[in-house]
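Okay, so here's the structure we're looking at.
Of the protein chains in this complex, all but one are displayed in their positions.
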Amino acid sequence: MPLGRKVKYGMVGGGPGAFIGAVHRRAAELDGLAELVAGAFSSDAQKSRTFGESLHLDPARCYPSYEAMAEGEAARAPGDRIDVVVIVTPNHLHYTVARAFIERGFHVICDKPMTTTLADAESLCRLVEQYGVTFALTHNYSGYPLVKHAKAMVAAGTLGALRKVVVEYTQGWLGTALEESGQKQADWRTDPARAGAGALGDIGSHAEQLARYVIGQRITRMLADVGTVIPGRRVDDDANLLLRYEGGVRGILHCSQVASGEENRISLRVYGSEGSLEWSQEDPNRLFFRPVDGPMQTLTRGSGYLSTEAQRATRLPSGHPEAFFEAFANVYANALRTIAARVAGETPDAADLDFPTVHDGATGVHFIETALRSGGTVGSGGHWVDATYTPSA
Amino acid sequence: MPLGRKVKYGMVGGGPGAFIGAVHRRAAELDGLAELVAGAFSSDAQKSRTFGESLHLDPARCYPSYEAMAEGEAARAPGDRIDVVVIVTPNHLHYTVARAFIERGFHVICDKPMTTTLADAESLCRLVEQYGVTFALTHNYSGYPLVKHAKAMVAAGTLGALRKVVVEYTQGWLGTALEESGQKQADWRTDPARAGAGALGDIGSHAEQLARYVIGQRITRMLADVGTVIPGRRVDDDANLLLRYEGGVRGILHCSQVASGEENRISLRVYGSEGSLEWSQEDPNRLFFRPVDGPMQTLTRGSGYLSTEAQRATRLPSGHPEAFFEAFANVYANALRTIAARVAGETPDAADLDFPTVHDGATGVHFIETALRSGGTVGSGGHWVDATYTPSA
Amino acid sequence: MPLGRKVKYGMVGGGPGAFIGAVHRRAAELDGLAELVAGAFSSDAQKSRTFGESLHLDPARCYPSYEAMAEGEAARAPGDRIDVVVIVTPNHLHYTVARAFIERGFHVICDKPMTTTLADAESLCRLVEQYGVTFALTHNYSGYPLVKHAKAMVAAGTLGALRKVVVEYTQGWLGTALEESGQKQADWRTDPARAGAGALGDIGSHAEQLARYVIGQRITRMLADVGTVIPGRRVDDDANLLLRYEGGVRGILHCSQVASGEENRISLRVYGSEGSLEWSQEDPNRLFFRPVDGPMQTLTRGSGYLSTEAQRATRLPSGHPEAFFEAFANVYANALRTIAARVAGETPDAADLDFPTVHDGATGVHFIETALRSGGTVGSGGHWVDATYTPSA
Partner (left out) sequence: MPLGRKVKYGMVGGGPGAFIGAVHRRAAELDGLAELVAGAFSSDAQKSRTFGESLHLDPARCYPSYEAMAEGEAARAPGDRIDVVVIVTPNHLHYTVARAFIERGFHVICDKPMTTTLADAESLCRLVEQYGVTFALTHNYSGYPLVKHAKAMVAAGTLGALRKVVVEYTQGWLGTALEESGQKQADWRTDPARAGAGALGDIGSHAEQLARYVIGQRITRMLADVGTVIPGRRVDDDANLLLRYEGGVRGILHCSQVASGEENRISLRVYGSEGSLEWSQEDPNRLFFRPVDGPMQTLTRGSGYLSTEAQRATRLPSGHPEAFFEAFANVYANALRTIAARVAGETPDAADLDFPTVHDGATGVHFIETALRSGGTVGSGGHWVDATYTPSA
């Protein structure tokens, strides 16, 4: 890295009890590219401080609020402030937090979905452009090396003309009214005000991005059969979509958080005229390629025959599995190297630009809104709607 | 069996080059319950005779046509004629052949889909009732022992309240315009006149029956996104359906014959409030049960803990796999024992009545017609339609 | 088949309660090549007759003993007697039964292990040669199409120079002193007088044959760690062997019948300089090929890229699984076609000669005896012994 030091990051959210905050910290630091130097970990000032100290941070940089952090860090000497803010709050806060830091010139790494309204998402697109910052969205599933290889195979035409995509994200953890028990994750993720949407936002948007990343095509039409299976739940928890992509590719996307017994089954199949691919996140070190003639091949992460894109996203030889943290860290590594280059006043390496951006974020929010619009009254089954969307570049 | 001899069957269709005829013969005879004594194997009289002789049949009972066979057998002495006709012609002939034999009092075992029109299907329902014959439809996938166990688990409430069904039948063998090459199977299966429908009829109807068999519920509404991927093909080859079952269960059914690289992937998932099931035909000796709490269980065919229904449909201990022929033979065994009882003037064993009937056939044809109606213009994406149907019992 | 009729077979053993008799009958008849016309199913004359009648046999040909059957059939007119006897008694009877039929000129299909002593085995070799009959031994696991393909790959040099073989046959059904409960199968299979050996004979000999069939090499040295885990058991129930094959190939063969929780795990790995193969009987429709460079390939039964030997041993297209009965029937089909040719006075098709013979039987019995000799006192761990053996051809 041109910077001659680790990238310095601060974190908003991710305090005690948060699942995703610790994931981001490990992902950020796995490759020795970044160090945490500041944080506003909780809306409770005391908790934020105590938590930051448990991470050996300077107490002065354990802020009581994101506003205080944005101002405090901006007031520090240029080489001594954070380079980038990592936003891991509930969804409804992403926009205002991101805005506060972008307007002070900080780069941003933000969890998904990016915002709870398309208006906010598009506002962020404009802000990112206006202030010239780097904005990375942590669609971590596209960080898996074999997902990158799948994308490379599609791009190389190995599958021939694409015909059909089947993508799903199936979980069971919200199979009961867990939110009524006060469980923290369930609480905010099923609150329309804080989450925006339910399964569609929390996991459906991952599925949409995963498919789009691999096939390199955008959805043009959709019909979303949006449902709420658990009585009393205020957001969708099961959604089944029929899709058309650019070029007429047919698609099925289904997601559920009430599929009892399932853990975190996000999987993708892509069918083309010359063969097909299948990948499942719960078994991430294998990619199944079925050529139209000849036996199925099991491609394994770390193998020498993989594409450059997959090779550079791997740290261990084949047979030594990598998994969730490493994939997450791949999103971070590219984003951090890009940010380091920009902080150093250099041009980022083109290969490092392979991470989801603010435009992916806007596309994801548009997907969620369109699906909810298509779905109409919950349980009605939905109707076909136009789903074309081009984020302002 | 009460009959004191094997059931005697004749076959219509299934001559040289036919895939499914040999399957039916093996299935019929696997358990020593039936013997082939007559046939009209081809519309070419000479071919029919030569083929029958290769099976060591009496040349006099190798008929030049189904009409000749129906008449010829009916003219024989009661104990010396066939008990049942097995119909394995292309779909468009099922109705007339079945009718000819039913009207002469013969029992019928028929391949699916039962007919190419709902009117014909309902006519067969009436004929079966009128003539009091047994009519079995070879939806062979519901013959697998672990499918029977899945049905038993659902019926016992082990999954709790059902929520969602995901069923698919995915193949790749029609991924090119194979019918233009003159390949016999592709030729008639893509001809609207002989097949009725394409993927929906050939494999989608299997998927529909498999799900219905297991969950014991009927579809009430559907939206079918029916497509033809291969240019010039005259029938559908890819269809994706959203479903509602009685009781509000949500469903996805997708089928394709253009999914390059896939072989014969018919699989089913059923999600309930207390757990879920997953089964795939390409790995038929394992049934995955995911209870809502506790580890996934892999139930294996032949195990002592399985339901009576599964146990009586198995011939080998666990670890000694059974497969396609044996499942097919399970449909036959129940149908043949039922027929033997009726021929012998006895009441069939209730357990033997577990085979698809003419009413399942009508339901399947209604499913196909409804899906095509929902699909509308090919490629339009389809719209929601009422799908309730109760065959005349 | 040149015979113009089905091969007629009689069965010795395989009456009520026998597992393997029904397997043989289904295997013999699956392809329409043979019909059962006589039997001595039990040493109890009444049971034999009742059982034969349940199979719709002529009561006159339901014999009270194998001697009566040998004499009775020999006394019938040439075209009206059995062509071949199928022997499915406990092991200790194989020799005398086989001898009685061979000496009357009948062909023989016999379950394994062939005999309980090498002297008997070699005597059978001589008798077979002397009387010019066909003798087939039902090592059914080498009947699986993908095992045949594995053999073809090795023969074609696809794996390069062979290095190592790992073969196992692991079961758990004798994990308790089941023989003390009177369970029929356990009773005779753990009786040294009737079974000869325990796990080594019952399943270890299958593993030995499977490996030898695929790699085409014979064992030259071995060390057998033979154990009896269940107190009081009179035969070995767990044996672990180190091997050397011709050409220096290193080998591990392990078998167990006390491996709690296992069903019927017979699997084989072959490593060569250019790649390796892995196959497991519980998942028989897949063969894993790992080339030294490039991704693992999953070869599937029924695929067009398979060898001729695999293709001719398959009945269904890929994705439509075949299993235990069909593999067993492949041994039968080759043996029956060979017998039919000989009965018709013709030369058998060379491709049909692919079935285990009396010499394989002698090799298997030698293997068992050598392993027991190497093992020495049970539990001692065993010592290296010469294991070369060439059956008199």
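Letters are used for the chains, namely A, B and C, taken in the order the chains are written, and counting of residues starts over at 1 for each.
By our rule, contacts are C-beta pairs under 8 Å (C-beta built on N, C-alpha and C of every residue); 3 or more make two chains touch, one makes a residue touch a chain.
Everything numeric here is computed off the predicted structure, so don't read it as measured data.
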Contact residue for the chain not shown (choose from A:Glu73, A:Glu168, A:Glu326 or A:Asp360)
A:Glu326
Identified contact with the non-displayed chain, of A:Asp58, A:Glu71 or A:Glu263
A:Glu263
Per the touch definition above, residue among C:Arg233, C:His254 or C:His366 touching the missing chain:
C:His254
Touching the missing chain, which residues of chain C?
159-160, 163-164, 166, 172, 175, 221, 223, 225, 227, 229, 238, 240, 242, 244, 248, 250, 252, 254, 256, 258-262, 271-276, 289-292, 296, 379, 381, 383-384
Against the chain that's been left off, what residues of chain A make contact? List them.
5-6, 19, 22-23, 25-26, 29-32, 55-56, 171, 173, 262-265, 281-285, 300, 302, 315-326
Contact set of chain B toward the excluded chain (per top definition)
289, 293-300, 303-305
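In this text, only the chains that are shown with their structure count from here on.
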At the place where copies chain B and chain C touch, is the share of residue numbers found on both sides over half (same) or under half (different)?
same
Nearest-to-centre chain - CA centroid comparison:
B
Round to the nearest whole Å and give the separation of the Cα centres of chain A and chain B.
44
Between chain B and chain C, what is the gap in Å from one C-alpha centre to the other?
35
Where in chain C do residues touch two or more of the other chains?
300
